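Every protein chain except one is present and positioned as in the full complex.
Labels A, B, C, D, E, F, G, H and I are assigned to the chains in the order they are written; within every chain, residues are numbered from 1.
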């Protein structure tokens, strides 16, 4: 068992292949990962309702890579999804970019998205597109 | 997203291939899954410390299959691992069988073990070998 | 054997990979599945005449996913295919969309069609393109 | 669509590879096909409860191959499983051989078993091991 | 051995995947099958000079599928290739369509051509593009 | 198209891998090739009844390799299968060895059998195990 | 070992897949085969300096196929590469077509180029693009 | 163990497939190799910080191939990256071409880039795109 | 690029699959890895003479796993290989076990050896068989 903060074999392997500017999607359980993440390697972590959550996956990733940017999918109205405050807290010095539904789908289908992770997250708009930084 | 209690693609696919008498291993994070689960299909769910736990995986499995027997790995001394009480509670009418370390490894390497699941479980002796019942 | 309403290994595995907005085709025995379902995963269930029927497959799917929309192929004339009343009964609160032959072929070849199922159904115009809902 | 009595792609392909003396298993839904059919090609036809049944599969097979022998799994007591009369009716001039549980498992794991078919059959002891004849 | 009129494993498997409107090419021995049959599955039956012929393959196919249309490659001049009369005799109620060399190559490279069969046929212009009908 | 006497891609490829002492099986249509030819590469040439015959395949092989020995399967009684005279005529200076059913199956399952060819031959006892000579 | 003039397994297999109009490239050791031969199957024969030469490969090919046309890459100046006289001698009644460097690269990247062979040839401009004839 | 200056199996295999004009990328540890090297074969040599460096890989390559041109990625400002002097020293008679970030990414994604090597190099702008010469 | 002490994709992936008691071989450049490391996954890191060394690989491994035991290959005489002192220094509280040549080969061929790493190490007897501990 690895002594580091991310122990998942496929995840750590895919992360080791990412370089500066590559992107990683962490998606909630209802996100259509197979059709809306381009050629990214797909990793399915969702076991059952809420296991694991998107923030849990984010923390595992942060233990082994640097994040320099984050993109989120926002609802049509003015309401800010509840989970966003958790995102801001976990990524304090990171630039956030808001995209509408289709814009987020398009961004997630770009060739630089290398890894797409599905979770058991049931909260809505709980999707995060991360950009890997330099280390 | 599936509307049932187990949503993991590889897990649900492997479970659908199990019949009466086939066996499934749920192992803690330190268990040597690759070398001590015979020809079973290996599924790695462990993300980070304690995510997910063995009981969480057990509950997901119980939502889609029947369990008719359970085997556990026991330490050399008289002490009963703390996690066993959780096992008994989740599998109330199921027969339990205790095996020592090597006996458990041998049982997990039999051809009828079809699925072996690794978790992020950090508690010791948190391994469970289940036998599928008739439905 | 799974204790749920859909026990087919390939089917349950493919369904577990579908998210909100993904589509699933259930086709009759004469439908050219290989050439008219784009990149969808193809599952052949047809054994012999009428085994299984399209409604039987629909019921198996409904036991594990939510359907939010349905599309059907309609004949050129005014006549409504007999099987449509069965479709309406099994999908009471679902929006139906009618497409002509070529329009249906085109819809079934879109990238969001993830799963295409062939049956032994012998009734004519017995094809159904389902859209997965949120759960 | 084929104009013959068996239209399933994997099934017809596997049957075309069988010769005189090769064997084919048709198993009920609870049969542990993956671990108890040796190196046979496995085809999963079971969709949901009772779809399809073992006799339905047998009839599809009989439309394209000759059967010269049949083996069944029998319960420990004297009782004859209800489904056996259906088997006798469908295979009128075929020699039947009765095996106990373990004997049947052993027979199904021999190298000459080339094809093993899982069904949605829920009736008990509904397993049939067929031997292909000359044509 | 199958009791039907077509016993070739790859052929019967590919035919079982064809639906209404799909196409099948039977080509003579000099036809450039690899480069002029698009994404069709290629099956090479040619053993030596004249074994088998195109009409022999046609008859095997007709025993398991319905043909609703046929296309042939015609020479530049007015002469009708000798083999055409055999084609007309074997497909009495089928619509024939004549294409020049390049037109035939183009038709054979369309996505709906699912199966392309090479033979040992030595007669010239002995190529046949069949369209599968409904049954 | 090759200008030599054997034009079948898989056949010529497999023959090019054979050396002195390797063996090749040409079997009739009812021979259980998949289970009774060991690790040999299997090539299925049988299209329909009698197409092609075993002697036709033998002649194609003789155009590209040397045969130094032949083994045949003989019936239990004293009767000599009709096809044997054809074998003797085609292989005039080759040593023949007669084996009973099981002995022939055993010989065909040895590791030095590199290629096993199924035909459409309907005559009985029409099986030939050839040994490649030096050239 | 084959008794014909070309004994290389991959070569003979690839040649058996070629039909009328398909093309074959025989390239010298410095030719960028991987990037400048389109989707052709690549076969690397070069062992060391001058083993084998391009004419040696040409002679092996001529023993099993008919050549109806040849294309060569020519230098920018007026000088005729020394190896061309060998080409003309080996292909006496074949039409030759001269292409400049880029034109030759383009011709070799067409879909009808099915086989591309690398040699140990050290002479310059020793590349030959052959077109297969009818036999 | 090879007696030559480059012993890495994947590296030597990929280099043996390169011809005149093909290109090879040696990249630093932060370079996004997976998304910015087109269809090139990717070889990951980076073990840990600074092991190996880009110049170490360059020297291994120079022991088995000839380099005729080199391209480097340059920062936006006037500053010349420190590692460039090492590059010039190791490639004394080679033409150098400077590209900006995006230009370098584009060049590395061309089809003639056959091999892309990732290192443990931590120095910035330590990327080298080599063109193979004639030998 | 990973922010941890081991950045090699195959290495980190293989290490993430190791559990308590699994073993890892780090071998010098002359070690016959392919034939003397059983079913272990083989990773070739050796680039050229001395790049990387065995101690460099050991340090990368120690940054992500715990080592509980080490085995070394010892020469026949009394002499202790120079590299051993480096091993002892890097693994201060680890139990060492000395094996002769054949004993070491045998130990490295056991099923619990999951990963075998080849290096560019030129010093003699520079092989290390590590056992993974609990974390």
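Criterion: a residue touches a chain if its C-beta (ideal position, glycine included) is under 8 Å from a C-beta of that chain, and two chains touch if they have at least 3 such contacts.
It should be emphasised that the depicted structure is a prediction, and the values quoted were computed from it without experimental measurement.
When the full complex is taken into account, the listed residue touching the unshown chain is G:10, out of G:10, G:86 or G:110. Against the chain not shown here, chain H presents residues 1-4, 7-10, 12-13, 15-20, 64-66, 132, 134-135.
Hidden from this view is one chain, which touches chain G at 1, 5-11, 29-30, 44-49, 51-52, 56-57, 59-60, 63, 120. Listed here are the chain F residues that touch the chain not shown: 16-22, 111-112, 114, 132, 134-135.
The rule is short, and it goes like this: only the chains that are shown with their structure count from here on.
By count of C-beta pairs in contact, A-I exceeds the other of the chain pairs D-F and A-I. Chain centres here are Cα averages; for chain A and chain B they lie 29 Å apart. Per-chain Cα centroids separate chain G from chain I by 47 Å. One finds 31 Å separating the Cα centroids of chain B and chain D. Within chain A, residues 1, 7-10, 16-20, 29-30, 44, 132, 134-135 each touch two or more of the remaining chains.
All chain pairs that count as touching, in label order, are A-B, A-C, A-H, A-I, B-C, B-D, B-I, C-D, C-E, D-E, D-F, E-F, E-G, F-G, G-H, H-I.
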